[in-house]
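Here you go, one structure.
Every protein chain of the complex appears in place save one, which is left out.
Let's turn to chain A:
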């Protein structure tokens, strides 16, 4: 599960969808892996537009990244290749291989195994 993907996910429980506490989901017992991947600045720029920056800061601080800017890069900053490469590293090259994603609203835990998160809900939560 990549950091980018986590920013696009919230709790699968319908009653949590509207709750601000359900996003972002929180990592617990996360085991990280790093993988070198080809850099595509165009993709990073496009994803930046869709990224929820506050949630991204929450996630990255939970994972131990401390150098994320306080404000979402905009305008000329989007042409700063160093910045885009740093974001590429965090968003796409960093993966959580094992651990849990926890909803801050209903406390449901979603397991991550071998990098694949399972969002199927037990019957009582459907």
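In the analysis below, contacts are C-beta pairs under 8 Å (C-beta built on N, C-alpha and C of every residue); 3 or more make two chains touch, one makes a residue touch a chain; residues count from 1.
Everything below uses one rule, namely that contacts and distances are computed from a predicted model.
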Per UniProt, the name of the complex member that is left out, chosen from "Replication factor C subunit 2", "tRNA (guanine(10)-N(2))-methyltransferase", "BBSome complex member BBS1" or "DNA-directed RNA polymerase II subunit RPB3-A": "tRNA (guanine(10)-N(2))-methyltransferase"
Option touching the unshown chain, where A:10, A:59 or A:94 are the choices: A:10
Touch list for chain A against the chain that is not drawn: 1-2, 4-5, 8-14, 17, 23, 25, 37-38, 40, 42-43, 45-47, 50, 52, 92, 110, 114-121, 123, 126
